[in-house]
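Complex shown without one protein chain; remaining protein chains in place.
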Amino acid sequence: MISFASDYVAGAHPEIIKRLAETNMENLSGYGTDPYCAQAAEKIRQYCHCPEAEVYFLVGGTQTNQIVISTMLQPYEGVIAADSGHVNVHEAGAIEYTGHKVLSLAGKDGKIAAADLENYVARFYADDSYEHMVFPGMVYISFPTEYGTLYSKKELQEIYEVCKKRNLPLFVDGARLGYGLASSENDVTLEELAQLCDVFYIGGTKVGALCGEAVVFTNHHAPKYFVTQIKQHGALLAKGRLLGIQFDTLFTDDLYFKISEHAIRMAAKLKQLFAEKGYRFYLDSPTNQQFIILENEKLQELSAKVDFSIWEKQDEKHTVVRFATSWSTQEADIEYLSTLL
Amino acid sequence: MISFASDYVAGAHPEIIKRLAETNMENLSGYGTDPYCAQAAEKIRQYCHCPEAEVYFLVGGTQTNQIVISTMLQPYEGVIAADSGHVNVHEAGAIEYTGHKVLSLAGKDGKIAAADLENYVARFYADDSYEHMVFPGMVYISFPTEYGTLYSKKELQEIYEVCKKRNLPLFVDGARLGYGLASSENDVTLEELAQLCDVFYIGGTKVGALCGEAVVFTNHHAPKYFVTQIKQHGALLAKGRLLGIQFDTLFTDDLYFKISEHAIRMAAKLKQLFAEKGYRFYLDSPTNQQFIILENEKLQELSAKVDFSIWEKQDEKHTVVRFATSWSTQEADIEYLSTLL
Amino acid sequence: MISFASDYVAGAHPEIIKRLAETNMENLSGYGTDPYCAQAAEKIRQYCHCPEAEVYFLVGGTQTNQIVISTMLQPYEGVIAADSGHVNVHEAGAIEYTGHKVLSLAGKDGKIAAADLENYVARFYADDSYEHMVFPGMVYISFPTEYGTLYSKKELQEIYEVCKKRNLPLFVDGARLGYGLASSENDVTLEELAQLCDVFYIGGTKVGALCGEAVVFTNHHAPKYFVTQIKQHGALLAKGRLLGIQFDTLFTDDLYFKISEHAIRMAAKLKQLFAEKGYRFYLDSPTNQQFIILENEKLQELSAKVDFSIWEKQDEKHTVVRFATSWSTQEADIEYLSTLL
Partner (left out) sequence: MISFASDYVAGAHPEIIKRLAETNMENLSGYGTDPYCAQAAEKIRQYCHCPEAEVYFLVGGTQTNQIVISTMLQPYEGVIAADSGHVNVHEAGAIEYTGHKVLSLAGKDGKIAAADLENYVARFYADDSYEHMVFPGMVYISFPTEYGTLYSKKELQEIYEVCKKRNLPLFVDGARLGYGLASSENDVTLEELAQLCDVFYIGGTKVGALCGEAVVFTNHHAPKYFVTQIKQHGALLAKGRLLGIQFDTLFTDDLYFKISEHAIRMAAKLKQLFAEKGYRFYLDSPTNQQFIILENEKLQELSAKVDFSIWEKQDEKHTVVRFATSWSTQEADIEYLSTLL
């Protein structure tokens, strides 16, 4: 069935499959020490214009969030995140499992505001009993957010200002980074992003890889013995080549950016289609996830013919649903959908 | 360079690459809910003659050990393992990271003895202050062991007898299970193994997959909400198909067994070669890992021409090294090696 | 200086000191196995009319919350609490340290509502991706709350109804239980409380003991090998007598209730005093903690002569402060305070 259910419904971009096949019989050392990992890391440093960045490859998004956050925090610290942040809602308590609290901040459309962040930290240190509370230890934001929205460069700069003033590392969850960068409403380049945070990851799983996320530490923020800590979390891949080859492919000839742009073009068509047909949007998303409010009858009808995700109940008669595009979305998929709306 | 460094130096068996390519553009649901995962699980149940087994797919070995052990233990329990067990030595403390002690038992050639196990548990409960100690909560063994050795059926039966008497689930780490089953000295079938423990895993990473381990719970031992707990450990793959398709391939037309047998044939040749040339063995291994004691000068000479692993220093002049074969080892590799010895 | 800073500013009720001295040279077994612990537990069971209750003694409140919650939850579960709950705010992340999320619910005056609880749980299970979220595993409420407020019997019954329907154990933090039971606005007896939850604790530290909290499990809810788990948390007192003797004293001749009633009488006078002098209350508390809104100038003036706690900034010119009474508050303290207002 045609699917807009998520951006991980298909396998990998064919170029990745091709490269996996081509390199398959090479004997390579394990645990991320192979030349493809080194090469992919170097290419990412170049794309980021960040020659001293430390790049590591992990398998999935929740794993990456868990490992980055738990290894960067001190034991008495928690991570500040929007209440809707993936780490706060949809990771089965993976952060708390490592002993750390998620300090949730009320967000708007998935985003936190610099002023709210500063206010939170200021109130914390103004509290007489702050030594009995969880210290704010880092800040987590998603780009794009879980609602598909984007921080503007100015918003990012303001958040990072607070972070630097308060000595809080800023971590950007880029599970869908490519789709954010490719959005026509985006004004942040990859190079700028690397300068506006202390660690971020370039999502592979949702942007054309079979699996894999590339963590980029800037400003020498990589935790000591990070490989050992990855191992301790059960996350060190024996055949690290699987990640290295994929990211090497994605960062060759701009593939990562090309497939992201394709997905965004498809999303723009999808958005336009729903708008033209008079559907209401739950919010205005400039990226590959579109949230539509459907009448429940329409939902039933549509779901028999095309796959999409149920987000949440809006009211007794309406439901918020999500349509996602990806590198694998076809023009024909959109055309078919248009016949159903 | 020709490599006997480990059984994870090459990519995947070509049939796996082929199947990944063939299925690549199918739209499949995520997180292990796709039909390939279901199909692979069903095939594994059939190979095990264990229709009620619960089968889950995870990405790597340490991850599997960590998740299985931590979700099956009660908080006040630890896992009994040989002192040389992978969980006790080479997982960077992944078990302790989850709050549980590894209760190490002196082993011989990587194996524990049923009598020592019974003795350990008996002494525990005979101790007046056992409520101040870590309760033995499950037993971990590797098949083959980290030294390539195997438990005989009788040894397994005896260990499982103690486990049942003492109400301790028995967990078999099968990272190299195929190579154990294929060994000419092995007298345990997959079906029997499934009957002689409560949970085991069928290693994929070291037996022809790019990544992946299939966990098999028998006797309804799967922990409640196991998928949620996998997620909480950061180990739930979004594109679960990557695991499902690989195991579906491995358990089609006996591929898993065929490639294991090939590796064992290669290992037998390798072993014979070293024996004929008068090399000493560190111990007698019937599987794909062979441990040789090399003079340090020979080690230097060889290591310039072929890859293998340094195991440990034997004395000032000798070093224990490991040569491993796998599905990808070629006859020609052995022949070339023979010219160097 | 006269102090209303908290209910733990003085030592212990003199009768406790006397009993510690009288029993001091007796040779008693350790770790809570002494006869005073047994006797105290039995008296508590009788006061609760709950002959099958399991009673354990711990040292402090945060410790008790941490141990009860972490030992009763499954690994994939979190604890529901009011956003203002002690476990959510003022325990330095002690719950998260054990791997569990605090699932915060918006409260009113420190209390949660049964309808909000039911709604939270209903929405959780209605969510398509609930297996990727932290399961609600138990409910935590404080009686009195951190704001001194009380649940009525009806409110408790409604909450417990939801808990039973949803199979969620209900845990009542009774750090100040005595003051709640003694309040003139309270309509819940100790016996009823024991029937309206699955575990609660009777606070000693803030109600006349040097230290100590008595945990009461009803309905056979005590976790298996609870003593071992207490030890594992570093919380098992070698000289358990210190706790047993104190609770034996508190539950002899109604001492616990008498000193609670005294504190409540003192609090009523204090409340009346502030009201008569025209001070504003932050909220209406029927127990031993009174929250007053002071002008900052008055705050400065008062704090030079009497101890109390700064709660939070109200606005630029006003601050919320807390005055607490306890078993040790004297009539003369109140009279002196009246001269300052």
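Think of it as A, B and C in the order they're written, each chain with its own count starting at 1.
We take it that contacts are C-beta pairs under 8 Å (C-beta built on N, C-alpha and C of every residue); 3 or more make two chains touch, one makes a residue touch a chain.
Keep in mind it's a predicted model, so treat the numbers as computed, not measured.
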- Would you indicate which residue among C:I67, C:C163, C:L294 or C:I334 is in contact with the undisplayed chain? C:I67
- Contacting the left-out chain in the complete assembly, out of B:E91, B:D198, B:D248 or B:D333: B:E91
- Touching the left-out chain: which of B:A21, B:M133, B:V306 or B:L341? B:M133
- Message: Tell me which stretches of chain A touch the chain missing from the display.
- Response: 70-71, 74-76, 99, 131-133, 135, 224-225, 227-229, 231-232, 236
- Item | Those residues of chain B which, in the complete complex, touch the missing chain | 75-76, 78, 89-93, 96-102, 126-129, 131-134, 309-310, 312-313
- Message: Take the complete complex as the reference. Which residues in chain C touch the chain that isn't displayed?
- Response: 1-3, 5-6, 8-12, 14, 17, 20-21, 23-30, 59-67, 91-94, 97, 205-206, 210-211, 228-229, 231-239, 241-242, 307, 328
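Here is the rule we go by: only the chains that are shown with their structure count from here on.
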- When chain B meets its copy chain C, do both sides use mostly the same residue numbers (more than half shared) or mostly different ones? same
- Message: From the C-alpha centres, identify the chain that is farthest from chain B.
- Response: C
- Message: Distance between chain A and chain B based on Cα centroids, please, to the nearest Å.
- Response: 33
- Query: Between chain A and chain C, what is the gap in Å from one C-alpha centre to the other?
  - Reply: 42
- Compute the distance, rounded to whole Å, between the mean C-alpha positions of chain B and chain C. 50
- The positions of chain C in contact with two or more other chains are 75-76, 99, 131-133
